[in-house]
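Below is one structure; the comments refer to it alone.
Shown here: the complex without one of its protein chains, the others still in place.
Per-chain numbering from 1; labels A and B assigned in written order.
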Amino acid sequence: MTSATREKELKPRVEITQISGTEIEVNMGPHHPSTHGVIRFILFIDGEIVVRAVPDVGYLHRSIEKIAESMPYSFFMPYTDRVDYVAAINCNLGYALAIEAMGGLEVPERATWLRMIGVELNRIMSHLVGVGALPLDLGAFTPFVHALREREHMMDLLEILTGTRMNNNYIRFGGVCQDVDDEFLKKLEKYLDHFVLFLEEYDRLIGTNKIFIERLKNVGIVSGEKALSYSFSGPNLRASGIGLDLRKVDPYCFYNDMKFDVPVGKGIKGTVGDSFDRYIVRIEEMAECEKILRQILSKIKEGPIQSKVPKKLVLPAGEAYHHTESARGELGYHIISDGKSASPYRIKIRTGSFASMTSLAEIFKGMMVADVIAYFASLDIVAPEVDR
Amino acid sequence: MTQFIYMFIFAVIYLLSIAVAAGFLTVVERRIAGRMQSRIGPNRVGPQGIVQWIADAVKALQKEDIIPTDAHSFLFKIAPYLVFMGVFLTLVPIPFGAYTLMENLDTGIFYVLAMASFVVIGVMMGGWASNNKWSLLGGMRSAAQMISYEVPAALAVFVVVVMAGTLNFQKIVFSQGASPVDWYVFRNPFAFIAFNIFFIAALAEGNRVPFDIPEAESELVSGYNTEYSGMRFLFFFLAEWGNLVVIGALVSTLFFGGWNFWFEYTLEFSVPGRYPIRFEVLGFLWFLFKVSIFVFIIIWIRWTLPRLRIDQLMDICWKYMVPIGLFASIGILLWMYFVPEKSLADTIMRYSMTSFGGLTILYFFYRVFQNLRVTKAKIYANPFV
Partner (left out) sequence: MLREYGAVLLFSVLSIGFIFVTLLASKIIRPNHPNPVKNSPYECGEVPVGNAWVNFNIRYYVLALIFLLFDVEIVLILPVAAVYKEWLNTGFGLLALSELLLFIAILVVALIYAWGRGDLNWIKTYERANAMDELKNAGDYPLEEK
């Protein structure tokens, strides 16, 4: 077919009215290399510049909250892994604490320590994915693999602790599913010695790279007020200069006894709350996690790991909201029980990623396509946590 | 007629070698990348995976060729031809040895600069004809980038041309010597600046990281070649990796003495038959060594750096490299005028520049080993598994 006839044939397809002038509507996602799963933005671009953007969520919706209503409380624990598979134990913990608070269940001391080990390890792993995927989305592949390499070591550790590498399903109501021996603790301590070196090296490789800094600084600035109005939480909020950490503000487990700092964004390369701050806050937070882990290691004692929990758990009628500091911000479980059945009446999960998504439409406006990617990657959003 | 047949055979050898070299480089790149990323890389096909590229080519050969219905099929089809031609034609005047060259074109560098533009046209054509918005963005970005970076590249070439007094590659090689002191890169500071500009501009023209924004896979899916599949995609691929060889060859010819080995090529040798074949072979291998060093550096950069944004990219070109290039051009003209060749100042400058270069490399290795000591980095994987 000649090009002339082809063009004639194509004529009706051109919908000039819809794309009015120079504005092009282009779908970024769901199957796009840097939307971290299946998230879709509809970008209206003028050249390279985004005129407006419509984030579209729901491609990974698995009705986890609805599923919870059809099963006993304890059966829902594996599903919480899938809320945020990158930081699965954090999601376990939030659910377990909420149920324990409602049911008034006791948790043995050692179980809490083990939970904290799991949670902090998982937080480091999650942040490693976050700071690894950021340079990946900016075009540097190697740092991502380096970060994943370290994550792999931690997965080995988690495998000893929980029995699985991902989707650990580690925490039980009133305890944890299995105990560890001292050898694990020694291994963990030895690994932490290595991890400090790695973190320092990684930050030197990426955080001092001129191109990396130039791509991130002053990109996607979210001021403290804005961040609060977007209901940001976790590292994204702290990067905007507000040092709100639920482990400090509303301590759970034994975080009261832990000595750690809450890193906040200081705008060391540009403005407070830019993408580089979100990167550096995560790096600093990993260092804090390492400190916490060391304190846990020095304080952990032998003891039982599981308290007595009724086999058929029926919670008293009422509702409870319990929030924990997950790797992606506040992870809250709002549980309503009717007091009769062994399954919840309703569960609502509040996740950090979903809150972060709210900022996209406004921040993307006026950005370049490359900055869209940089900003989105710096938020460290995980698609299943958005959609649940 | 016999001459034509010889020429034809020679050209076919060139074609096959560039195809093989490009294929081989893909494997080398993946192995190097693997090494840098604490993993192994392809090592299954053949010893250490060195024939992986054949497997890839055979696979691509069997892949369905998908041309989108909405695409402009004619332009879509001819784009790979232009891109591949743009890379392949640049090989004509590049000397790989005293006699190992296709045709000693008098326009030399000029011709190469012209042929390199084919790639832009091909890439833009492919990007536009795909009727895909990502491809369109990629094509437009690549046009912006490639035309911009032609300017600093040409300015850097200008410096060499002024120093050599010719456009002919072979003569440029002759006018440099075998020893580092005679290389243009260490002749004077302006040539050194020119080398840096040329190398960076060549990276940008070859769409390599950190200037790979036309195919930025995390932004534009795959940029201008998003819609290409099977063999058609492979030719874009082949051109990109063939381009590595061309960049390496150009840089080593223009700034690093080309194929000149430790012996001087004197007039006596210019009579065919008087030139010992072992010199030719050694010169060729020496040249390949230089080329592979540059290719390695390009691959190394690719797996280390993030990519730039397009406005930063254009800023670097127009606000840094072009003014610096102009400065180097003016500088070299004055330098040539006030410091005649073989004068005392010239000699001092050559030797000090060479020692400066040597010290820089030594300092680099010192830093690397120091870093290794400080971080106590463990070697995670045996490279030859």
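Here is the rule we go by: contacts are C-beta pairs under 8 Å (C-beta built on N, C-alpha and C of every residue); 3 or more make two chains touch, one makes a residue touch a chain.
These numbers come from a predicted model, not from an experiment.
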Given B:Trp53, B:Phe169, B:Phe186 or B:Phe235, the correct residue touching the omitted chain is B:Phe235
Which listed residue (B:Arg44, B:Lys319 or B:Arg367) would be found touching the missing chain in the intact complex? B:Lys319
Looking beyond the chains shown, say which of B:Phe24, B:Trp53, B:Phe88 or B:Phe192 touches the absent one. B:Phe88
Suppose we count only contacts with the excluded chain; which residues of chain A make the list? 10, 13-16, 18-22, 24-32, 35, 40, 46-51, 365-368, 371
Across the whole complex, list the residues on chain B that are touched by the chain not included here. 7-8, 11-12, 14-15, 19, 60-71, 80-81, 84-85, 88-89, 91-92, 102-106, 109-111, 128, 130-136, 140, 143-144, 147-148, 150-151, 154-155, 157-158, 161-167, 221, 226-227, 230-232, 235, 310-311, 314-315, 318-319, 322-323, 326, 329-330, 333-334, 336-337, 340
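Just so it is clear, only the chains that are shown with their structure count from here on.
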For chain A and chain B, let me know how many angstrom lie between their CA-based centres, rounded off. 42
State the interface residues of chain A toward chain B in the complex, per the touch definition above. 1-3, 6-7, 10, 13, 24, 26, 32-34, 45, 48, 135-142, 145-146, 149, 197-198, 200-201, 209, 211-212, 214-215, 368-371, 373
Quick one: which bits of chain B touch chain A in the complex? Just the residue numbers, please. 33, 36-39, 70, 72-75, 133-134, 137, 141, 209-210, 212-213, 216-221, 303-312, 375-377, 380
